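Structure provided below as structure tokens; questions to follow.
Missing here is one protein chain; the remaining ones are kept as they sit in the complex.
A, B, C, D and E are the chain letters, set down in written order, and residue numbers restart from 1 in every chain.
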Amino acid sequence: MKMTDQLSELSELPDTAQTSGTVQDEAQTKHWKEKQPGFTHFDSNGNALMVDVSEKADTVREALATGSIQVSDEVYQAVASGKVKKGDVLSIAAAAGIMGAKRTSELIPMCHILPLTGCRVWFEMEPQQKKIRCFCEVKITGKTGVEMEALTGVSTALLTIYDMCKAMDKSMEIGEIYLRRKTGGRSGEVLNHH
Amino acid sequence: MKMTDQLSELSELPDTAQTSGTVQDEAQTKHWKEKQPGFTHFDSNGNALMVDVSEKADTVREALATGSIQVSDEVYQAVASGKVKKGDVLSIAAAAGIMGAKRTSELIPMCHILPLTGCRVWFEMEPQQKKIRCFCEVKITGKTGVEMEALTGVSTALLTIYDMCKAMDKSMEIGEIYLRRKTGGRSGEVLNHH
Amino acid sequence: MKMTDQLSELSELPDTAQTSGTVQDEAQTKHWKEKQPGFTHFDSNGNALMVDVSEKADTVREALATGSIQVSDEVYQAVASGKVKKGDVLSIAAAAGIMGAKRTSELIPMCHILPLTGCRVWFEMEPQQKKIRCFCEVKITGKTGVEMEALTGVSTALLTIYDMCKAMDKSMEIGEIYLRRKTGGRSGEVLNHH
Amino acid sequence: MKMTDQLSELSELPDTAQTSGTVQDEAQTKHWKEKQPGFTHFDSNGNALMVDVSEKADTVREALATGSIQVSDEVYQAVASGKVKKGDVLSIAAAAGIMGAKRTSELIPMCHILPLTGCRVWFEMEPQQKKIRCFCEVKITGKTGVEMEALTGVSTALLTIYDMCKAMDKSMEIGEIYLRRKTGGRSGEVLNHH
Amino acid sequence: MKMTDQLSELSELPDTAQTSGTVQDEAQTKHWKEKQPGFTHFDSNGNALMVDVSEKADTVREALATGSIQVSDEVYQAVASGKVKKGDVLSIAAAAGIMGAKRTSELIPMCHILPLTGCRVWFEMEPQQKKIRCFCEVKITGKTGVEMEALTGVSTALLTIYDMCKAMDKSMEIGEIYLRRKTGGRSGEVLNHH
Partner (left out) sequence: MKMTDQLSELSELPDTAQTSGTVQDEAQTKHWKEKQPGFTHFDSNGNALMVDVSEKADTVREALATGSIQVSDEVYQAVASGKVKKGDVLSIAAAAGIMGAKRTSELIPMCHILPLTGCRVWFEMEPQQKKIRCFCEVKITGKTGVEMEALTGVSTALLTIYDMCKAMDKSMEIGEIYLRRKTGGRSGEVLNHH
């Protein structure tokens, strides 16, 4: 912020802040409201912040994210057969995806801690393209959305498949990770189909 | 439980006798060696495992992973301008990527805990394609490779960019995540260029 | 979400080997409802999931779990005397138990993240049996119960006692871990006494 | 829970050295109420506990904490110039502070898991004293306050500055960490200015 | 460090109520050596500590721990059938056990951070007793043993089974958790069979 603002703002702080001194009130209130054009995760001074959602209502929110991993024939067959043989890559990857979704707020600096009310991960095999497609659906009754949780769940599940198959193939590629559907909250429903 | 029960019970195991003599030694050693065709993360009974690397030598190993995020014009400009303005999305994403790489073993079930000796994350802006490309390079002196750490670092950094820009664009796509280079260890050097 | 929304959304999914067309639509919509007989943590396709509790009411819930560790005379005396001497094993074990209860959702794949509203751990010395019995009581105002938190608190506290005493005795046994009492929620009150 | 339930349930407990019969019933029922004079984090038996806040109302609560790091001229100039040069220590420290605030309940044994609704960290440069002053403001709508989160955010941000500058100066000192302001909750507003 | 250094350094400490002058010097220098009878996790002042193993040699160490969960007929059948049906409780429990073993140092206050070189979890079904027995084997090349990791892996795996089956049975009991075998390190081989 401009030094002058800061000095005036600071000279107010002693018996502080937040409550007395209009100059500072503005300074403070601007902090949480006014943002850089486009960004919600920086205040007017460019300080990164976890967006204040204190006033937002608790509503039911859902997000569905997707992503895929492109693998070799050998890997594809090995994973596909896992469903019938012992040693199921996908059930471990699904568990890892759900656990990853729960840890989103630890991984993504500005994400809120969200007590998810539901999460599931599932896969679809695409034999033609030799792809394994992952879906992660997350639900919450809360003040902010769960799209980052769904995207993190997908990423973690796909990385887990990569890890368990990398001895067979070191050129796998993870991609097509995006938000498929989002409902609840101010922004209403979002539907993507890439 | 009673010894007799156990012996009888154990003798049911596919040639394993847990408690007695050479029979068990074989059973045990097979557990860690013999795998399902292709898989290194399952033993001969289909139990997932963290691969035993106790006997492997400590060597210097490196991995470089890459990935990208496709964004809108608006996001691209906002992020690109961050380098000169206050509020730098990429410096926070780089920090998140490094922190994510350090937590790989918590996220990926069968990954070893690896005391990384170096990690860095950097980005390249691709104005034509409106992509931000991320690179994560990880080093270790250890018994096993760090490709999962590099891939996790890339994924976390890209998810962080997504999070900080999602108010502007809900159709961003993360992709092209793969291992670019790997050196050290038995498998020697690996080079990919997708 | 409204069924119709999901059906329309899902019908956009590309056909795949595993699920295709309307068959899948049904499979998908059933995911959160219909379970394998007995299991609540698998959907109708056998995918593990974190159970959806979005619709459940926030009620006050409590759980009390117990467990014990059987130790040698030497350990028993050393721990018992800790209360009066400097170096109190049990106060550290109690703290570890409370911290462990708070981390249940990180350890148990399908557990919800629950902002516990209260947790305490205490011990009872059983001189005849040379046992230290642990209790962990957890409270929450939420949509799902806290029995896993109470059981994880007990397990972590007992493991901590084991760790701090293992130099004296390597044959200690942890056991008798079960849910003693559970109140609140649909299943009403549960009382066990093994 | 209803007192009578607890009494009946507890009276089933086997007699033990530490607690027996009705004496214990009382001890137990008093556990959550009566505390050692002054302490809220110990029950009447001296067992540490996470305070029971189940009955407390959800109110909007805020806390502002502050702290500083005293550095050398060289460090001060290097950090101050970071705002204009590439490589911004403070933006990484701010992100670390926010992430640290989110992990308070993992670090401080008796802290509740709190889904923070907002958090921001900012710095003020004090050229005369060669100090960097850190502020962390945390918000929540919940049953208990967030002063520990704010203090942990400040501590983590200052430690991060220390880490990134320690190659230049090994005699930096972190201090003046205290609660500047606290609003919401039973204790009403708290204002400190040291 | 050299003793003389420490003495000189410590003699600079301001006198204090708790420790003063040469008395303290001795107390300090004894800290890492002399322990309370029996305890290795407390210094001579009763301060808990993570035992100093800096001087110990890196050797290959293994630990095998076991434990069981007693379940109802219904649960036993449901879990046993999981191997052939979709939805495998045990493969998720095994993954959770391995992940839990990796997090031992976060859960058990005085445990060292150990970069495990191998870990696996497997189960044995005991149809007569309606028990599921869990084994966790951990390996490391390091300065201290991994029995706590093996015991934590077993506990986490059994808690995961409990969680996934608790809708069917709320009276399951986890027990018989002990160290089955330990090799490597000063204490040589340990074998238990309860």
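Throughout what follows, contacts are C-beta pairs under 8 Å (C-beta built on N, C-alpha and C of every residue); 3 or more make two chains touch, one makes a residue touch a chain.
If you're wondering where the values come from, they're calculated on a predicted model, not measured in any experiment.
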Interface partners of the hidden chain - shown chains only, full complex considered: B, C, D, E
Hidden partner chain, touching residue among D:L64, D:A96 or D:L114: D:A96
Those residues of chain D which, in the complete complex, touch the missing chain: 36-42, 45-48, 67, 74-75, 78, 85-89, 92, 95-96, 99-100, 103, 106-111, 147-148, 151-152, 155-156, 159-160, 162-168, 170-179, 182, 187, 190, 192, 194
Touching residues (missing chain, whole complex) on chain B: 60, 62, 91, 94-95, 98-99, 102-103, 113-127, 133, 139-141, 180-181, 183, 189, 191, 193
Absent-chain interface as seen on chain C, which is shown: 83, 86-88, 91-92, 95-96, 99
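Methods note: only the chains that are shown with their structure count from here on.
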Chains touching both chain B and chain C, listed by label: A, D, E
Of C-E and A-C, whichever chain pair has more C-beta contact pairs: C-E
Centre-to-centre distance between chain E and chain D (centres being mean Cα positions), rounded to whole Å: 29
Centre-to-centre distance between chain D and chain A (centres being mean Cα positions), rounded to whole Å: 25
Whole-Å separation of chain centres (CA-atom averages), chain A against chain B: 18
Per-residue overlap in chain D, given as positions that touch at least 2 other chains: 91, 95, 99, 113-115
Arrangement of touching chains [line / ring / star / complete / other]: other
Every chain pair meeting the contact rule: A-B, A-C, A-D, A-E, B-D, B-E, C-D, C-E
